[in-house]
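Some chains omitted; the rest stay in position.
The first chain written gets the first letter, and so on, giving A and B; residue counts start at 1 in each chain.
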């Protein structure tokens, strides 16, 4: 089976470069081109092996990194050639400058995006209600302005409000099965089930009769329980059923 | 939770429930308190709202608590809807126009399905302003009128053709991510 995902955990080559610099604790103002190019190429290569789609921008950046690396690896210029190849040696024309500037500029907005995200989360904790429909209070139609003075934006904005209103008016019960399977709850269920079964259950039995989302939640709950050392997993031999067992008799507080 | 806090949360719950209101049993399940305690606080709140300096009130309709405005202020709400600073085309008309623009040809019943409310009036308003027109009839019984936008609509919004409309507020991106997760999930399921 062909399996591909896009590389969008990184928002483009600049994001990936920032990540590599950060991971290696490297200086944004003095980029070690050779090292970073190697790592960048390695990343691209891994992506190819994993058959992930690589956006063309990543390849363009790879090419410019390689160009930059080769320029910087050129042997020191001979005196007489210097005036021709001056741009390489000139400090003001360090090929890294442009990349550094782009990275710094990009990083500013990446951070600003993070701040927006925080504001978004905060705002999402304030609830309101749809505006009341006051049109029945209008005595007759002529009261609505004779001239139409609206923009496309007004129209879209009205539509957006409608979409939002419809989303909000959906009874909460209808969405329960979709989003609201908290991992914590499933963790408690697993523990309870283990307790009723003397602390052991096969891995596959945990996934009985469950919808897609529930399977995912169950899987995550198992990982979470293992991480918190509340359960363990053993397997007697290759291809045998994995057995999940309870480590301590603990229950999770809600 | 103190009683005062409970009262505050009840006020908030009544507010977000809007015109649909909220049942005592819903309050119970959200607040995790017994009926009597909740009812006491609702009664206290109801009394407080009765004061002259408050602009909203609790009414009980068929076992539902609903927050509404007070009747003695009705004239001001009328003024609000008639005030020139309020959107020049009503929200209702704009919504209807957007639905027709993006989904044309469309019948009034379908518009009402999307909006969730009767839409005869906004349709008439838009027709009166020549932004929409009858473009055909549904086949079969009833032969409901189908509406579409007019040349005046395009002119008004400075569009060369209907294709120039900006994209609809649908979540293109979210859908795509879901697709990717599906692929991943297939992989994941093979393992279990």
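One rule holds in what follows: contacts are C-beta pairs under 8 Å (C-beta built on N, C-alpha and C of every residue); 3 or more make two chains touch, one makes a residue touch a chain.
Treat the numbers as computed from the prediction; the structure is a model and nothing was measured.
Each chain type is displayed a single time; count how many copies of it the full structure file holds and write the result as a formula.
Full-complex copy numbers, labelled as displayed: A x1, B x2.
What we mean here is this: only the chains that are shown with their structure count from here on.
Would you kindly tell me how far, in whole Å, the mean C-alpha position of chain B lies from that of chain A?
31
Using the touch rule from the top, collect the residues of chain A that touch chain B in their complex.
1, 3-6, 127-135, 137-138, 141, 143-145, 147-152, 154-163, 165-166, 169, 203-204, 207, 212, 215-216, 219
Would you tell me which residues of chain B are touching chain A in their complex?
Residue list for chain B touching chain A: 12, 15-20, 69, 74, 77-78, 80-82, 84, 87-95, 97-99, 101-102, 114-117, 121, 124-125, 128-129, 131, 156-159, 165-166, 168-169, 180, 183-189, 192.
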